[in-house]
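Read through the structure below, which is laid out as structure tokens, and then see the notes.
Part of the complex only, each chain left as placed.
Letters A, B, C and D mark the chains in the order given here, with residues in each chain numbered from 1 onward.
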Amino acid sequence: MTDLSQSPAGAAPQPRKHGGSLLEKTPRTKKRNASEARFKAYGIAAITAGLIMLLILVTTIVGKGTGAFQQTFVTLKVELLEEKLDKKGNRDIEDIKKVTTFGYAPIIKAAMEAAVAEYGIETSLKPKELAGILSKDVAAQLRDYVIANPDQIGQTVEFRFLASGRVDGYMKGRVSRDSIENDKNISPAQLDLVDALAAAGVLEKTFNLDFITGADASDARPEAAGIGVSMLGSLFMMLVVLALALPIGVAASIYLEEFAPQNWLTDLIEVNISNLAAVPSIVFGILGLAVFINYMHLPTSAPLVGGLVLTLMTLPTIIISTRASLKSVPPSIRDAALGVGASKMQAVFHHVLPLAAPGILTGTIIGLAQALGETAPLLLIGMVGFIASNAPETLADGLLAPNSAMPAQIYEWAKRADPAFYERAWGGIIILLIFLVTMNTLAVILRRRFERRW
Amino acid sequence: MNDMTLMDKTVDTQKIKIAAKDVNVYYGDSHAIKDVNVEIEDKTVTAFIGPSGCGKSTFLRCLNRMNDTIDICRVKGDILLDGEDIYDKRVDPVQLRAKVGMVFQKPNPFPKSIYDNVAYGPRIHGLAKNKAELDEIVEKSLRRGAIWNEVKDRLDAPGTGLSGGQQQRLCIARAVATEPEVLLMDEPCSALDPIATAQVEELIDELRASYSVVIVTHSMQQAARVSQKTAFFHLGNLVEFGPTGQIFTNPEDSRTESYITGRIG
Amino acid sequence: MPTFWLVALLLALAAVGFYGGRRRAVVSAGGDVKKLHSLPAYYGYHVSLAAFVPAVGALAIWLLAQPMFIETRVSGMIPAEAVPETSTLGLVMSDVRRVAEGLDLAVEQGLLTPKEARNAIAGEQDLRGLMGEVGVALGDSVRPEVLSAAQAYRNLSNTSRTIMTAVVALLAFGGFFWAYARTHKDFRARNVVERAVLALLILAASLAILTTVGIVLSMLFETRNFFGLHSWTDFFFGSTWAPNFRGDSELSILPLLWGTLYISFIALLVAVPVGLFAAIYLSEYASGAVRSFAKPLLEILAGIPTIVYGLFALLTVGPALANLFAKGGLLGVEWMAGATSVLTAGLVMGIMLIPFVSSLSDDIINAVPQAMRDGSLGLGATKSETVRQVVMPAALPGIVGAVLLAASRAIGETMIVVMGAGAIAKFSINPLDSMTTITTRIVSQLTGDTDFASPETLVAFALGLTLFVLTLGLNVLALYIVRKYREQYE
Amino acid sequence: AAARDQVQVAGSSTVLPYASIVAEAFGENFDFPTPVVESGGSSAGLKRFCEGVGENTIDVANASRKIKDKEIAACAENGVTDIIEVRIGYDGIVFASDSGANSFEFTPADWFLALSDKVLVDGELVDNPNTTWADVNADFPAVDIQAFVPGTKHGTREVFEDKVILAGCEETGAFEAFKEASGGDKKAAEKACIALRTDGKSVDIDGDYTETLARIESNKDGIGVFGLAFYENNTDKLQVATMSGVVPSTESIATGEYPVSRPLFFYVKKAHIGVIPGLKEYAEFFVADEVAGPDGPLAEYGLVADPELADTQEAVSSEAVMGGNS
């Protein structure tokens, strides 16, 4: 019976030689502690490395992008000449609309000449060159105003106009007199004019809300481009992704992890899901184009389609992380619930799921972050390009009207020739990150509430 | 606490609550329970005794199909509860487990508050109409689990932050809160001091009035004290099953005798 | 918006059903909840589901089928000669739809009475102007055939709407009363509801299969076209990737595959150790405060648009490596030709992937019960020994999942590769050489200016499909490994 | 499906800036909504264009090259038969280096000698031995060859290959040598001509001109291939090289003096005209004198105006389809 009797020669076992004092570390302890310290140092190094990278990236982004939040404006008095805008003089809106933006050029030139005269600025510039310091957006701004207020024709109205991208660059120090040597878009004389106008207080650099709320503008007028509309596009897409990917992903994981019988079919599904994670995002674009647009006839360039495609792309991420965390809930918890007569479903929803919530939220954070920054699949469903629509007014509009998305917008801007867009691209990235951080914060707070160790 | 007061026990014959017929259990290839036949009576406390690893827990877990959750575990044979085969396809294990409650060998409180631990069962079974009733159930159960005094001031504290014995009693309270018809208790007093043990034994005795209780224990004294019937398991076999008095005083099988007198383990 | 109201009705019915079912169950038990088979709420859900699900299903099917049905009916009404030579029936039909929609809107806004809308005759009124007013722009003035078709379209839709409403309402009420009637204290409501939920769960899981089928189908056809134009032996076994505009290009997947594997490998070489150590530090060593800010911060790395990483690779990492390894560099070696290399892309991609590994692993490691750690520490193990030998093996399946996710992302990344690794497909073991990956080639062949029916473009589909099959193989392998080494605690 | 009310355009990213300028102005001046202009490359644009006729297909495809016969066939197969081809002007392709670095005066032969995989040395075809520009042409400074050329997906690459490398190949006589080597096969010789070296002297750029610019900024010896419009917007950072003695500009390209340029097009689905609101107006507006003319905003941005714009305007307003009764 006694196993003990087999211990050698009945002699009382001698205790192992432990190092004498606790305060003195044995060589082995020293070695192990060293390895412990190394291990910990690796951890610290890993975190620090990650955080330093983040810091570098974020400082780069902020450094390059903050300029986008400021813009140079020129305040001008404009005489809305009747003979140019309403030749017939009958204020018929149809007639007024016939004057295209090109027809507003003389008015703008005149306004600039008047300003030069008013402030006593001496310049050799021709009227066209004078107007060259203003954005090309100015004509559209004026035309919109006139169409909205036909009764103002003939009056002199004060406007706040965008300065052209080059002028703005000059004010921000991006453009210098040296750098424009070969530039045919702006001349040193124009810069003299800018200096004079700035001195007169007509031209100033202020915070630019339009960048945050506005829509894209064409390549010819970087100063007018904003990210607001595409931000809404992203928002609607994220809503779709969140509303679909999270419940579907969690549901699928629960089935696979808790209910599915172990057989080839579930193995197939399992392998399939991890494989979907490895499918390049552009392939999801191909799929979206084929299924949602060509087959289901959903509109192109619609955030709804973008959201659906991104949902499919995000699902594997959420499923993989959800499954991993479901797996890590100890079986004793399930037993305890089943033991008091809970059904499997109840055990899962009442106990396992809350315990797995941190992992699920992590998957959601990462999946949504990925979805938020993705451009490639949007390329194929028509959300990348020049989509300068207005801000959607209704939910249906938001989902179905053509729109772009922040990363697509940023990507487009980064490609454009005018360096002024480059600054906006970085500004856009700042906004994207703020968007991301806001989105994450919610999830992180939620996750913290679920975290516990047992 | 005198040792063996066996002969005092009245052994009334009660209706059979659970009948196990030729039950065999396998963990993968290993044969853990071998041809066990046993009849557990209503309004009776049945004790399972036997050396560690002989299959008591395994068999106990068969009685409310908790073995379903172990992938590699296969159960053969019939187990009838009130004459119905609990392994029948049509049987809903959930309903079964609501009838046949369980206290596990290792205390496993939910990582929730003490209150929620106990209230969980009544909640999912709809045993309380309102909060007040639920409070009452919780208090009553905790009292029956002999832990009310220790936790009444910290019902919101997590159940996992209790001491070992407290967790064990919490699990007992949790199990009785759902008022099962049969209560399976796997070493419910292993971590309890004598007083708490006595209280739990009192509870068992009280439960016997209306329910059937099966208790696994390593303490011969305890088996003798609380049970009317005793089953002795050895290496997966049910060696002997009979009135507690008889088993302890006059076992038929030599192995039973050896175990009771402390010669085999 | 009748559909909207219909859905609202269904929702209302579901709500009523919930309370009704619950009440009925409670009443049938004589007010004693304990006598019920299931919790009262389950009876409620049961009636709700019975009222809602079939009706909504019917509604969805109807809404999908109705346009098709009406379309065929209406397009049958359009005489063949009414379709302009250059146009198609489909386009005329879209005009019909637009006019019908315009009429609807006009009626809605009170510009036309319903009767006027029904009887409007093309040419008599300026319908185009009218439509313009309600916000429906037409390309041309309304032709009589189109107008009458549009009117028929409206009629049909209205009838169909009415029938649909009736059918849906019937189903809803039918389901409602059927379920309501079945509600009784012995009715196994929980089981029924749970079975319905399980069906939903299965549905969700099958979506993965559907997606896969969709992906394969959407690429299979073009892949077949590709192999019709290009020899498969060259694609699978050739050694050169050199598309050009003249056709007859060499398009072999092998150099791309090599680049893909190499870059992903380097990225994982960065991301896995850093991510794992970060996760371990966060979950085992870091204080709550450190953890609660470091983890979300690291997660931002996953959300920085890849274009930023691309530029970072291009402008910072690439030149830095070139400063070291290129000709005239600090090390005096000439291992690197330009600023782009596998290493550049791999390093930068690795940074992006850190949170994929760190955050997920952190959650998993955190979920390992404390008793495991205590057991090890109690034996005199150091924390690191505990982590390495007890915690990590227990967390292995989850960690493998995280690493696979990171690997998957590495395989699928484009922007960083384009900017960091260059665009040259070549076999080389020098990590300082430029290479490219399958994914970037898919993107560039798809978005380029080549002839879309040429093998140079179609190869994208073949690449996509092949990659799909390859990763499938890798995943099967991973599944096998995880199964084999899984350690279940408790 | 609800009716679509805006013009939907997709295609070449080279045409995108011009199309976006037009779309913006179109939206401002007409009651129609601003057209949606997607990018994604000529190939993808034409592919979607040819997917069929109907609302869920695009109306206009932008292309930086002429549509290919095979594509027309594929279009026809899907019922897209009447296509209006509109040439909007020319895109000049220029060679530029960092403004602080050396300036160059190239000939096609220089490029061939610098970048070709094989060159003719003493009548023998050998692996390109040139490592510095001075090796290529004694007049050039002795800096390392580092060229950033568009990736093989870019239409620009085709032009670069045809008008520079191939021309240089013929100029240096290598073409004949290649032809001889391949047994008189002209196609094979062409292919051999345009094969670029892969030792890192020539770097394919798969991104866009901003990437090329970034590469040049981080490697001052680099010389890149750009679109004229891009160069004109970045004159502060880049200096342009002459080609065969001609300075690239909208004028010199329009007159044909500067050899390296390519036409830009867009294609309109005739079947959609009259159905998609504003489609025809958009097409007409695009080629109107005030837009695409030499003084219009497109030219200002860098498009080389088409000297035959009037014909194009005429073709658009008469909806003349390709191949047919033009």
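Just so we're on the same page, contacts are C-beta pairs under 8 Å (C-beta built on N, C-alpha and C of every residue); 3 or more make two chains touch, one makes a residue touch a chain.
Quantities reported herein were computed from a predicted structural model and do not represent experimental measurements.
Overall stoichiometry of the protein chains across this structure file: A x1, B x2, C x1, D x1.
Criterion: only the chains that are shown with their structure count from here on.
When every chain is reduced to the mean of its C-alpha atoms, the one closest to the centre of the whole protein set is C. Centroids of chain B and chain D (each the mean of its C-alpha atoms) stand 83 Å apart. Chain A and chain B have centres, each the mean of its CA atoms, that are 58 Å apart.
Computed centre separation for the pair chain A/chain D is 31 angstrom, with centres defined by C-alpha atoms.
Residues of chain D found to touch two or more other chains are 1-2, 4, 13, 31, 33, 40, 44, 207.
Looking at chain A, one finds that residues 289, 331-332, 343, 355, 379-380, 414, 454 touch two or more other chains. Contacts from chain A toward chain B in the complex involve residues 1, 262, 331-344, 346, 350-351, 355, 452, 454. Considering their complex, residues 32-33, 35-36, 39-40, 42-47, 49-51, 53-54, 56-58, 60-61, 247-249, 251-252, 254-256, 259-260, 267-284, 286-287, 289-291, 312, 315-317, 319-321, 323-325, 327-332, 343, 345, 355-356, 358-359, 362-363, 365-366, 369-370, 372-373, 375-376, 379-380, 407, 410-411, 414, 425, 429, 432-433, 436-437, 440-441, 444, 448, 451, 453-454 of chain A touch chain C.
Those residues of chain C that touch chain D in the complex are listed here as 67, 86-88, 90-92, 94-95, 97-98, 101, 132, 136-140, 242-246, 248, 310-311, 314-315, 318-319, 322, 327, 337-340, 418-419, 422-424, 426, 433-434, 436, 440, 444-454, 456-457.
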